[in-house]
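One protein chain is absent from this view; the other protein chains keep their places.
Going by the order they are written in, the chains are A, B, C, D, E, F and G; count residues from 1 in each one.
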Amino acid sequence: MARFLVKFLRDRCKACELCISVCPKQILEIETDLYNKKGYHPARVQPGKDDECIGCTSCATICPDSVISVFDTTKE
Amino acid sequence: MARFLVKFLRDRCKACELCISVCPKQILEIETDLYNKKGYHPARVQPGKDDECIGCTSCATICPDSVISVFDTTKE
Amino acid sequence: MKAIYQSTVGEGLTLTDTSYCPGCGHGIIHKLVMESIAELGKLGETIGVSPIGCSVVAHEYMNVEMCEAAHGRAPAVATGIKRVHPNHIVFSYQGDGDLASIGMTEIVHAAMRGEKFTTFFVNNAIYGMTGGQMAPTTLLGQKSTTSIDGRKKEISGMPIRVSELLATIDGAVYVERVAVNTPANVRKAKQAIKRALDVQQRKLGFSFVEFLSSCPTNWGLTPVNALKWVGEHMIPYYPLGIFKQPEEEK
Amino acid sequence: MKAIYQSTVGEGLTLTDTSYCPGCGHGIIHKLVMESIAELGKLGETIGVSPIGCSVVAHEYMNVEMCEAAHGRAPAVATGIKRVHPNHIVFSYQGDGDLASIGMTEIVHAAMRGEKFTTFFVNNAIYGMTGGQMAPTTLLGQKSTTSIDGRKKEISGMPIRVSELLATIDGAVYVERVAVNTPANVRKAKQAIKRALDVQQRKLGFSFVEFLSSCPTNWGLTPVNALKWVGEHMIPYYPLGIFKQPEEEK
Amino acid sequence: MAERVLMKGNEAFAEAAIRGGCRFYVGYPITPQSEIPEFMSHELPKRGGTFIQAESELGTINMSYGIGCAGGNVFISSASPGIALMQEGFSFLCSAEVPLVAMNVSRSGAGIGGIQPGQCDYNQVTRGGGNGDYHIPVFAPSTMQDAVDIIYESFEIADRYRNPVMILADGMMGQMMEPVVLPEPKTLYKDEADIANYKPWALTGSKGKANRNRIKSYHAHPAELEQYIDYLYEKYMRMEKELQRAESYHTDDAEIVFVAYGSMARIVREVLEVLRKDGIKAGMIRPISLWPFPTAPFEALNPEVTKVVISAEMSKGQMIPDIRLALKDRIPVKLFSRTGGIIPSTEEIVAFVKTLRKELK
Amino acid sequence: MAERVLMKGNEAFAEAAIRGGCRFYVGYPITPQSEIPEFMSHELPKRGGTFIQAESELGTINMSYGIGCAGGNVFISSASPGIALMQEGFSFLCSAEVPLVAMNVSRSGAGIGGIQPGQCDYNQVTRGGGNGDYHIPVFAPSTMQDAVDIIYESFEIADRYRNPVMILADGMMGQMMEPVVLPEPKTLYKDEADIANYKPWALTGSKGKANRNRIKSYHAHPAELEQYIDYLYEKYMRMEKELQRAESYHTDDAEIVFVAYGSMARIVREVLEVLRKDGIKAGMIRPISLWPFPTAPFEALNPEVTKVVISAEMSKGQMIPDIRLALKDRIPVKLFSRTGGIIPSTEEIVAFVKTLRKELK
Amino acid sequence: MSTNRVMIAGSGGQGIILMGKLLAYVAMEEGKEVTFLPSYGAEMRGGTANCSVIISDRPISCPVVHKADIVVVMNQPSFEKFESAVEPGGSLFLNSTLIKDPVTRTDIEIYKVDANKLAEDAGIGRSANIVMLGAIVRQTGIVKIENVTKALKKEFSGKKVVYLDANLLAFQAWKTG
Partner (left out) sequence: MSTNRVMIAGSGGQGIILMGKLLAYVAMEEGKEVTFLPSYGAEMRGGTANCSVIISDRPISCPVVHKADIVVVMNQPSFEKFESAVEPGGSLFLNSTLIKDPVTRTDIEIYKVDANKLAEDAGIGRSANIVMLGAIVRQTGIVKIENVTKALKKEFSGKKVVYLDANLLAFQAWKTG
């Protein structure tokens, strides 16, 4: 299991791509086959790239819609 | 005759005494027995003190009512 | 599993979706302000004032008691509120049209009186809500719907630097300009908010944070490019930094 | 016989007696402004704007075409006039209540736009016309009818320094503070007026002269003591000098 | 009965406000009401209240909106052009349902005009000079005692309807002194913490509340806004019914009925005496509420008895439309008017009536 | 006839102003009129004029006062709360006799309200929301062509009376497009130097004049102020007589007469057709001037024929007092009203009439 | 006589307002109806100040005095402006220290009070107004002398008590008309 978990409140996402642009590992993407409640394609971690996340929280920090939370699975 | 002539538009004077306060020769005064059109005792050069004027124009410069002009009788 | 960044939705922010455009800087700033107040544990003792501008209904999103203010007058409104509740946290949240144009008198005088509230000033160099007209903060050469060939100095003068102007006023005790263009700057912005709120809670005087923000919609840029533009064009003209702080902190 | 100081009554000033109190600083400043314009030979090509304040009827005394402006709005009015007559000398003449309180937005924005007129700002630290209430410029400890025990920082903040504030604005090209408390300072004040008008005539931007002036009536001082008070109390808080001038003149 | 004290109008107004529950005063100097902020600046803090000198009338109205939102009882005052600057604000407060007691000590003329007494703000205060469908109750006292009593009461009226209330006086009333009996001070809420009980809708922080309060003016959705306007309008209709106030003097048998309010009504009172001594049956309706305009006394007039109604104003007939509407045009209305700050004498009004009667015959 | 062009209302208004003689435009963004400043910002400079984006509505009205003082022909525009902020200024311009053409593209609600179309600024623009005895002519076009024509003419009206003139439109008119024929551009004065000829009273510098001009609003002496108010009032009375404008539609035989202006009048025009098809004799009076309110068409109504008058408004009955006054209360007046930005449909008005007729019977 | 209309005029610094207020206050204390109305606006600039006082047995309609039973003028400009305001048969009190012009009206009673001089004699030059007040009260009986004395004691109390004696003297300075 990946150490860091990046969680999205998907229905709040507006597909602005800011998270994608700031991720140092470039592991985020827009999920083009899904529309969320608002009609946007939400962002997500690219499937299979969870491991690469370094937990820098940059994505969550820049997200204008408070979509993202980041967890450290190794801590309580 | 005195070299400098200090002329007052007496009916404009409001007896504020600013001219008196700034005259380096302290030769100006309020003419207490006269009321001008506005009901003030106007300022004047103390009788007999014309000679002492050095033409510094301080009195005219500070006068808020543009009462005073200063002339040099030796010049054209 | 420990949250190293916990979305404040449901705490500092309400569950209501915002009406902001995708990537709008208002979203980032809302989040920072509300995270900060939530972290202080003061959501229940805070009263905010929203402006006229895209953030007119900030009260739908910020989970504290709030009112709207007439265009430009939020500092007067916040003054009134703070005088009634001197121990609450009171803030105004204002755009650049609102604060730097129509509301200049109110902000200058709130600062002069040293009112003990905090103003969060969102400088996006444009009138967002009304459709992209030139603001006092619009950069030279920047296009807007009332300067279609770009702002020109001869016609509209140079953009106004509000933080510098307010810093000349004694009652303005804390004045900082930040930007929300990168994660690093966003973190600094949050520090600024916290410092400003701290100054308020210590009743030292008026505190002010200017945010360089983006308006992708009216700038005609993608959200990502809009934040780049903040870094490349706004920061050079509007230098970041603390312009005023309480003596003891220098 | 040569005039070494010729009263400008009948030339720059009209023959009408002013309604100012004896020793009022407005009289001195009126005189300086009108002497200066007369000396430029521009009485026929000047348009002035009088404020709401004791000098509301300055147009009765100043021998140029003029209009009155609503309280605080003279810079907007002067903007309008100058845009119609770009080659005329245009000025606004304003008190500290008018300019620094209700009219702050208008003066800041005229400066920001770099409007090519001149503002003469009479700072007498009080609302004269309405009977001596506290102005934004009233000094700490100074008594007024709305601060009978003297202005207090905690309640009303520190007095605002307008020249310093305006000097932060690019479009304000000439900004100087002078005082009319002594003949020497009065002469310097006139030089400032001339420089400001020169900047205007060269269309470089907005020009501004602040005059530290007296209000013997509302200060409760004799005219002579009032001018002393300017020197002893106002100048220390409001330093004299040029805050802004065109590059080439520095 | 409590002691009569001799007070200057403006100071009596301020004192009445304090006793009526005013805890906050905001103002900006303007003649002829500057004694109100002056008095408040030193009195209010002594009485546990807060005085704020605003930077302008915009500052005044918007600070007081903030105070009102936060649940403080606030009093403001200004004069004619200062009130004009507040029109956006009044409209805003009405739309947000924020109470306020405001006083216009009015002067004469449009624009700057003159600083002597006038009544030419009738339209400005009764017709809603701001945008939108809204109303503000306006009371026009004619003696110091009237003024003190209505100011005292206004804080409760404002709170009851969650709406601004306006008191219209003029420079004469503001500047004159006359004896007055001051009512006992009353307390609307104990302290800051008590506000949430007294005004559950006010912004006092969400802590301990089921729902956080918000105060707003903007409505993005037309259907929602229409509904809100209907709700407000129902309130205005209630105010219109409940707040009409007037006094009638000798109208029953009056051939001539004056309509006059404020300072003018004082003068007309004497005019009535003189005319009646001369055998001319004259009466007066004195509207106390200008909005809502009191219709009942006008409906009571009998055209068989009353041949002419005279609107006596220090303005150019601004009250006439309201009189005609209240009368349903059953009796002709004439205007007696002095303006510019001139307060007419009893004699000239008497003379006016005598000439008018000749013309009518 | 000149070419018909398809234009957006706000742009047509601006273009009409330029063609009517506007040399200066001052404005501040506000929905739903922002296309006016936007259009002016690029068009006016090309046509030899000057565009100024003001810092606020106070800046707008006061800059335009300066322009007017200096003799420039100036056009400004705003929407509801923006107009409220200008009330001190309008009063000031009237008192100083400075011409101006102002446009209110109005929205709905008090305060911020909503940004969709409304007519609830009727009181605000017709009743003088500023202080003092003054009047501003208000014209309410109902089609784009009306609007273009009246804006075009207004510059001359403003100059003739040396008074501001107001055009009242609403968000629907500002935002819609419809074909319009634009009048030929006219020139009121050639250049800066020509102003002194065209407007001898304007501030153009005293050089070469016998007396320097001054423009003022303040009058220290009551007697002088009263005289001046009388002088102005004589002018307002002239305006009241000379500027009344209205259009009547099928009123002669109408059992029901609508009164509607602006956008509402467009809808009622169709309502009339539907009703007449259904055998209901309906007519309409469309006031074009709101101040002065046109009385003649109301006087012409016959109570024997017309049983009810309906004020159809996007406001809460604000026009009713004027209608009642014009009618001298000879015919009952009912209200049809939608607010909040909702534009009623023909069908719902027809339904309203049908219900009303049943009730009346 | 059920109503007295008094008009007092002078220059800003002459204590005109205080005279009027004292008169009104004492009358109120005596159970009368009173109004007091000062001029306003102009004073600020050192012009003339004036006030109207009406004292009556019944409610007073308008506080403006167009014609006065008693006119008091403290300086030359006021004299010029208000001589004509005296009702025929009324009284004109003039401060003869400062007013040198002859009175032209013959249908009124004239009282010349050397107010500034008498005040100086009483030891307090600024109390010409109190001298004049004494003259009016003594001459017209409009209010009771002892009540004015009481009011003066109230006015000159606290910090101002140092001026009391001189003012009481001033109040009694004028003996006869």
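Heads up, the rule we're going with is that contacts are C-beta pairs under 8 Å (C-beta built on N, C-alpha and C of every residue); 3 or more make two chains touch, one makes a residue touch a chain.
Because the structure is a prediction, the values reported are computed rather than measured.
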Touch with the omitted chain, as defined above, among C:Ile47, C:Met129 or C:Ile160: C:Met129
Where F:Thr187, F:Asn302 or F:Ser345 are the choices, the one touching the absent chain is F:Ser345
Considering the complete complex, of F:Met172, F:Ala202 or F:Ile215, the missing chain is touched by F:Met172
By the contact definition given up top, give the residues of chain F that touch the hidden chain. 4, 6, 31-32, 115-116, 171-172, 175-179, 263, 266-270, 343, 345-347
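Everything below uses one rule, namely that only the chains that are shown with their structure count from here on.
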Just how many steps, at minimum, does a route from chain A to chain E need if it may pass only between touching chains? 2
Chain whose mean Cα position lies farthest from chain E: A
Among all chains, which one's averaged Cα position is nearest the averaged Cα position of every protein chain shown? E
Take the average of all CA coordinates in chain F, do the same for chain G, and state the distance between these two points in whole angstrom. 56
Quick one: chain B and chain F, Cα centre-to-centre, how many Å? 60
The positions of chain E in contact with two or more other chains are 31, 55-56, 58, 81, 88, 92, 96, 111-112, 116, 217-218, 220
Multi-chain contacts only, two chains or more: what residues does chain B have there? none
